[in-house]
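These notes are about the structure you will find just below.
Apart from one protein chain that is not included, each protein chain of the complex appears where it belongs.
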Amino acid sequence: MTALKPLVQALEELDAHLYGQDFLLTWDKSAAEIQSVLLVAEALRTLYRQNIRATCFESGLAISNFRDQSTRTRFSFASAANLLGLAVQDLDETKSQIAHGETVRETANMISFLTEIIGIRDDMYLGAGHTYMLEVAAALDDGYANGVLPQRPAIVNLQCDIDHPTQAMADLLWLKEYFGDLAALRGKKLAMTWAYSPSYGKPLSVPQGIIGLLTRFGMHVHLAHPEGYNLIPDVVTRADQQAQASGSTFTHDHDMDAAFDGADIVYPKSWAPYAVMEQRTALLKTGDRTALNELEATCLENNARFKDWECTEARMQRTRGGKALYMHCLPADITGVSCTAGEVAKSVFERYRLETYKEAGAKPFIIAAMMLTSRFKDPAALLAALEQDGVPRTR
Amino acid sequence: MTALKPLVQALEELDAHLYGQDFLLTWDKSAAEIQSVLLVAEALRTLYRQNIRATCFESGLAISNFRDQSTRTRFSFASAANLLGLAVQDLDETKSQIAHGETVRETANMISFLTEIIGIRDDMYLGAGHTYMLEVAAALDDGYANGVLPQRPAIVNLQCDIDHPTQAMADLLWLKEYFGDLAALRGKKLAMTWAYSPSYGKPLSVPQGIIGLLTRFGMHVHLAHPEGYNLIPDVVTRADQQAQASGSTFTHDHDMDAAFDGADIVYPKSWAPYAVMEQRTALLKTGDRTALNELEATCLENNARFKDWECTEARMQRTRGGKALYMHCLPADITGVSCTAGEVAKSVFERYRLETYKEAGAKPFIIAAMMLTSRFKDPAALLAALEQDGVPRTR
Partner (left out) sequence: MTALKPLVQALEELDAHLYGQDFLLTWDKSAAEIQSVLLVAEALRTLYRQNIRATCFESGLAISNFRDQSTRTRFSFASAANLLGLAVQDLDETKSQIAHGETVRETANMISFLTEIIGIRDDMYLGAGHTYMLEVAAALDDGYANGVLPQRPAIVNLQCDIDHPTQAMADLLWLKEYFGDLAALRGKKLAMTWAYSPSYGKPLSVPQGIIGLLTRFGMHVHLAHPEGYNLIPDVVTRADQQAQASGSTFTHDHDMDAAFDGADIVYPKSWAPYAVMEQRTALLKTGDRTALNELEATCLENNARFKDWECTEARMQRTRGGKALYMHCLPADITGVSCTAGEVAKSVFERYRLETYKEAGAKPFIIAAMMLTSRFKDPAALLAALEQDGVPRTR
């Protein structure tokens, strides 16, 4: 039996309805759907490692719309699109007429006549990113239903104000690989904690994505941050409910040490306080530069009160056997490397550096899996056919 | 008989000589050639709808050279190139050494060694865009004739100062689809009118493209604009002559109501006065910012005298049965939506919104047809072979 077969068989048994659906928030997807995406990602990685071509599209565009800077997500998206046979076309809003008042509805249709996938990253404004994606989605529905578009492109959320599903799913795939399978995650403790950074305005979507996804797999999730560094309340409530439903616990306090105590996995990561992000969003909309600078100064000053929120060797000693898996979405603020005081001690990061790289390496396959499952009715059959054909990816 | 066969048969009967030719101005092409491009576009759309791959190139570049902002043309060009198997490469003149004094002749050759198509958009300067394309064309002829280039890339005009052939041809394809066939256009009345916009410096190429193409198909074309908002005189003269030759009429006056009276199709669209564009071109060349700002202020002030040039419900009532087809190249300036007073009333636009989207949806296939007919000797045989192969575009 090939390495692919068990993945295809497991996929066949899942009752997933991803075809024709956008991938915006992980909690909109059933457990079977989450598992399907993981399995397809693993199958694509298996094909890749066996040097079998995974082209599913002979033509078609994958549009990337990055409203914020990005290196790794940009390359992961490009790699995923290319793996499946799609050509990437950037929607660069500074180059395009969008900046000139075109409506979202119109543009969504104008770029989609021969488009299969639209990847959007919009995490700058609280209350805006997810809303924007829903607007694009409604416009595509309208265009498809009315015969404007010959196909309905699927939207892949490459990070919004609420969730960062490609990151959280890649992290989950990495945990599945690291611990052997999803069942092995049950009962494990994960510490999702704030960490100090000399920068400001980092989005909330990574911690939200992590607690919003990993509470569904029987893990004990401990969220810790200084007072005032809250996440969006709805997401925290959801995490709590999900943990209960999955028979595990969700702890939420302001104690980094307690979070690390006995943890199997730690994810120390900086983010801006929810209230500051709200103020910032309001100021960005009015374009008040002076107030924005003042907010930044205040916020950095406030951050500086929590320099001890660092993932140090001492804290790592508190984890299970002193050997918890360290995770980060990268780039990390490493004390003594990228800044004088940051999220993580140099020696801790260096010990787990290759693990964080492998964690990141799951992302292209996760994005490709989101693309594939949204555009093909029967991913199991498609993957089996790709293996059957066995066309070498490189000659 | 398949949906493709009649198109291929009709194509075989036309005496077209598009192979090895650039597509710069519609009036340089014979009626048979115009019809060929339409048929190839329809054939490519048919293949696409049947999910048959239309790859004609296994490798090759399609270069896009946008000297002005663009969303829809950029994506249409990228979609067309991708559909046929070409990879898009942007010639971004801010990034390249062109800004450093390279001659057009040299650059045209340097970018063309493995290039099949060069799409150029250059509509900013009166007297410059078309001239630039001819310079590039001459450079490519020279390079090909002298063994520098293994193939002669074809130029596709993505909008110049004189014509906007991809728009006009897409509009014609849309009219063919909407009214059933080209013959149905005979005797129909089209109102190509100026309309008020709070912006300034919009190119003349859309109205010029429309009157330069649609007067050839037996349509009664009525061009109306306020005094002073002239188009390039040569194009207007040509439109008049073409209308006569096709047994219809060309009317040119300053009466929007008269243009709408009994019209089957209305195309209300803002543009800058020819004289202003000439002044602007001169000022842009000298880089006189103060004079440019003054010109803009004067022009906007002048525009404001013609706020009643709006496509209102009342005006629509004047058209045939009150039900003329509304057309626009998009984005439109919609009163109460994108501006307080604009080209079209909100209710009119909203009623025809999906039609304008469908109009735009013809463009990727028109551009692909221009690419295909310029680079392949026997498009009919090629299309028939693609259908015969019947390789699914998506697995």
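Letters A and B mark the chains in the order given here, with residues in each chain numbered from 1 onward.
Basically, a contact is a pair of C-beta atoms (placed from the backbone, for glycine too) under 8 Å apart; a residue touches a chain by one contact, two chains touch by 3 or more.
Quick caveat, the model's predicted, so the values are computed rather than measured.
Shown as candidates are A:287, A:322 or A:392; the residue that touches the absent chain is A:392. Residue-wise, the contact with the chain that is not shown comes from A:76, picked out of A:26, A:76 or A:312. Residues of subunit B in touch with the missing chain: 56-61, 63, 87, 89, 91, 95-98, 100-103, 106-107, 109-111, 113-116, 143, 146-150, 375-376, 382, 385-386. Not every partner is drawn; the one left out touches subunit A at residues 48-49, 53-55, 66, 69-72, 74-76, 78-79, 82-83, 85, 87-88, 330-331, 337-339, 354, 357-358, 360-361, 363-364, 391-395.
Here, only the chains that are shown with their structure count from here on.
Rounded to a whole number, the gap between the C-alpha centres of subunit A and subunit B is 41 angstrom.
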